[in-house]
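What follows is one structure encoded as structure tokens, with my remarks underneath.
A single protein chain has been omitted; all remaining protein chains appear in their positions.
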Amino acid sequence: MSKIRAGILAATGSVGQRFVEHLIDHPLFEITALTGSPRTAGKPYGDGVNWLLEGDVPEEVAQMIVQPTEPNLDVDVIFSALPTAEARELEPKFAEAGYPVLTNASPFRMDPLVPLLIPEVNPEHSQLIPHQQEQYGRKGFIVANANCSSTSIVLPLKILQEAYGLEATIVTTMQAISGAGYPGVPSLDILGNVVPHIGGEDGKLQSEPIKMCGTYVDGKIEPAPFKCSAQANRVPVVDGHLASISVKLGRRVTIEEVAELFNNWYPAQDILDLPSSPEKVLIYRPEDNRPQPIKDKDAGNGLAWTVGRIRECPVFDIRFMAITHNTLRGAASGSVLNAELLVKQGFIKAA
Amino acid sequence: MSKIRAGILAATGSVGQRFVEHLIDHPLFEITALTGSPRTAGKPYGDGVNWLLEGDVPEEVAQMIVQPTEPNLDVDVIFSALPTAEARELEPKFAEAGYPVLTNASPFRMDPLVPLLIPEVNPEHSQLIPHQQEQYGRKGFIVANANCSSTSIVLPLKILQEAYGLEATIVTTMQAISGAGYPGVPSLDILGNVVPHIGGEDGKLQSEPIKMCGTYVDGKIEPAPFKCSAQANRVPVVDGHLASISVKLGRRVTIEEVAELFNNWYPAQDILDLPSSPEKVLIYRPEDNRPQPIKDKDAGNGLAWTVGRIRECPVFDIRFMAITHNTLRGAASGSVLNAELLVKQGFIKAA
Amino acid sequence: MSKIRAGILAATGSVGQRFVEHLIDHPLFEITALTGSPRTAGKPYGDGVNWLLEGDVPEEVAQMIVQPTEPNLDVDVIFSALPTAEARELEPKFAEAGYPVLTNASPFRMDPLVPLLIPEVNPEHSQLIPHQQEQYGRKGFIVANANCSSTSIVLPLKILQEAYGLEATIVTTMQAISGAGYPGVPSLDILGNVVPHIGGEDGKLQSEPIKMCGTYVDGKIEPAPFKCSAQANRVPVVDGHLASISVKLGRRVTIEEVAELFNNWYPAQDILDLPSSPEKVLIYRPEDNRPQPIKDKDAGNGLAWTVGRIRECPVFDIRFMAITHNTLRGAASGSVLNAELLVKQGFIKAA
Partner (left out) sequence: MSKIRAGILAATGSVGQRFVEHLIDHPLFEITALTGSPRTAGKPYGDGVNWLLEGDVPEEVAQMIVQPTEPNLDVDVIFSALPTAEARELEPKFAEAGYPVLTNASPFRMDPLVPLLIPEVNPEHSQLIPHQQEQYGRKGFIVANANCSSTSIVLPLKILQEAYGLEATIVTTMQAISGAGYPGVPSLDILGNVVPHIGGEDGKLQSEPIKMCGTYVDGKIEPAPFKCSAQANRVPVVDGHLASISVKLGRRVTIEEVAELFNNWYPAQDILDLPSSPEKVLIYRPEDNRPQPIKDKDAGNGLAWTVGRIRECPVFDIRFMAITHNTLRGAASGSVLNAELLVKQGFIKAA
């Protein structure tokens, strides 16, 4: 079977580069278009990009000519790494032109007709797609993945919600500098420092998990019935968003119960079978000093969640720490996994 | 009036050096004895110490001979920077021998007869001293200052408790490497990383504020009636413990009310008059990215609290961030301020 | 005597802020004008500036209205923190309009009629000023201070040159991020990394010391007769440029001789008497692990040089390390000290 042709919007940026990295040698997709700003459009990708990842620009794309970001690409699916303002303007145009758009950007995440999708959390939310197409008069559609910090916390929350009921959560994150892209955070701001503010992030952390843990009913997502409070902080870490989480559950549990729940949790088999899925999606570390960014960010090729430090919370029920890799699971690789799910569900096809 | 003669136990360690730094040129105290381990005892202080602070060993003490840590020092007050195990063994001996002991160590902090003292929080807890002397048969006494992370959170909590009532707090800290002393945290563990564990710190954060915010009644401290949950994290920051705090209050408040409460708060005048007291003990920063360790740790010569990012908490009532300098307010300078209070209260005198 | 009225060009940038910091409470100068870009001009300085230094914007200037950078300021002397391109265009206009211009910028450093001045190195180079005024038809003049990395190495080189003769030097620097201004170096480039390139810096390091160590003869500077090779590197350090230096001298010396030379060196008394001069301009550290940025950058209020690790060089004669504070001695404070010298020499006067 021939591969599904993929285009990457804003392929020269830091998230765009992660898309390139992930889609090289992908079993389902092949990169057939890369777009960039007027500054880079028309140049070979290898010349236009300031490659931030290890090694060199992959040979497969180094000579590919960067195209303008216009909805006339010869592809079957779009991966968008567009910045917020451009995403708001351009992604609907791609959707109207018939493309499935898998986006990392934030503008449409809370749109009631756009699935905010993580295969292990809410694969059934893709049922919004035909409603989105019908109500917005689109041949294509937009599917968003969550903010990288929301991603870190949502799978453990969903698992707790399903097992015990979840009433409230209070979260503090410690987030990596790569989450701000490039050039991103000035070194004078963050070397030896913590900045207790990331624009808009607290709000995303407080709203996205509630949508993602919600229930699909008749073309709508009913929000999950828990409250979420969050404070996002930037720390001098390169990759990996770490979260400190307290949860008020629907019933009393022991920390052993929760450890066992996390340790033995697996998504449905058809999710585990997705090409990019790690074998172990959720890793429980019993050591008293884990998870840590430098040791746990790359678990499952950067697609696994790692949790640890499960303890009693003197105020709520349970405290724990969770981490994911912010530019892999929390961005590009998360979108690719979403696309793999949508292929399996029949929403994306080769032309 | 002649100065009060002060001895510093474990004067060569990182907290001991901060004591030296603070007591040089102090209006009430003069350093007349420095003690150290067998390795350094007998040497001039300037030779025995691996000076970690800026500049050189102060001339006033460079030639002072380091003495063994035994309760026969020619001093009126003891500042103890002893490590935990030695503090547990030696500090009671100094108290029995008649010395007032101002300690940074943890063993006696939760002793019901030992004041866990911060002048701006609970100056009246020094009333425990005669009870301690009587029940333990000591001529001297021990007064402890709080753990450096507890210190960061306790003053804002106390102010909220007094103003509105406080029912519960959930805290996550981001703590500096200097809190672990020297050599302390290996660089391979913390460079570009966060370690979600500091031995014993979660427990201290959960218990000490409740004692400090408690009420002195008839020779005892009745614990404050709020619950406290905490997670301590080590971050690659040199100085300054930052805390993310959510509070459930006794009544509904607006964020403006809380900002104004913090902004206009002052301790009693006799506390403000202590020689080391900063003019502004609690600094409220309205900027959306403050407080930060590198910008706010040194406020008030390292003795002020800085708070900011006051926001509504979707789960409780209010969230905010707070910081203090961990080796100044949270350690040596905090002890010196305690001693200044005890001089004013008459518990410490020149011989 | 009334103070000399000083204006700061580009006062809102990182070097401009250092000028403000140094000139507050200066015994000779008072700030009477601050200029900024069109974005900040017209606003109170406290509103237009993103204050990067510790503490808050000094009260004395917080309400001062930022002016456009035009040569109509009501001042007696100009301190310029302009970026390169603007400096090239605007500084000559200020000089033509009659202002003495003390500049941090690079465009005129190698101009044969512009003194590249460090009071302790080449105070007699100010004799170029009347020649500059005559040949360029200026009522005012431009005096430059050296690049921050050149500054680190030039005083020790000059002292060696005078004592023993200097034939060649090979230098590798490790430079702080504050040298790049704000936002400057992206954190993703430098956290846990070294970047072996700073645009144009190698060339400045290789040429400026030769001019500064040169001889004033009849309206010209004859370059010093040594060769200089340099490699500049950026390291994850906030402040302080450290240099590793090998020198080929005019005669054989022992390391003890050099240590004694450095340890006992003082500038002429009239230089030592300048208001900002540190008591000890050159500090020799005998420890085997000094100088270090965090311990030595602030020596002499950031105006001293610190040298150490003097050793035999198996190829040349001597190796050693040197450091200065790049935004103080190497930038703003260095300019202020130059101005103090020029006041003493009569080139700058109150109106």
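We just call them A, B and C in the order they show up, numbering each chain from 1.
Definition applied: a contact is a pair of C-beta atoms (placed from the backbone, for glycine too) under 8 Å apart; a residue touches a chain by one contact, two chains touch by 3 or more.
Here the structure is a predicted model, which is why all the values come from computation and not from measurement.
Participant: Sort through A:20, A:191 or A:228 and give me the one touching the missing partner chain.
Facilitator: A:191
Participant: Which one, B:167, B:189, B:257 or B:312, makes contact with the chain that was left out?
Facilitator: B:189
Participant: Looking at the whole complex, which of C:242, C:259 or C:303 touches the chain that is not displayed?
Facilitator: C:242
Participant: Over the whole complex, note the residues of subunit C touching the chain we left out.
Facilitator: Listed in rising order, the touching residues are 168-170, 172, 174, 192-197, 202, 206, 227-229, 231, 233, 235-238, 242, 244, 246, 248, 288-295, 308-309, 311, 313-316, 319, 321.
Participant: Using the document's contact rule, name the residues of subunit B that touch the chain not shown here.
Facilitator: Its contact residues with the unshown chain are 14, 52, 177-178, 182-192, 236, 238.
Participant: On subunit A, where is the contact patch with the chain that was removed from view?
Facilitator: 54-55, 191-192, 294-295, 298-299
We take it that only the chains that are shown with their structure count from here on.
Participant: Taking shared residue numbers divided by all residue numbers at the interface, is the value for subunit B and subunit C over half (same) or under half (different)?
Facilitator: same
Participant: Provide the C-alpha centroid distance between subunit B and subunit C, rounded to the nearest whole angstrom.
Facilitator: 41
Participant: Which whole number of Å gives the spacing of the CA centres of subunit A and subunit C?
Facilitator: Each chain reduced to its C-alpha mean, subunit A and subunit C end up 48 Å apart.
Participant: Using the touch definition from the top, which residues of subunit B touch two or more other chains?
Facilitator: In subunit B, residues 192, 294-295 touch at least two other chains, as defined above.
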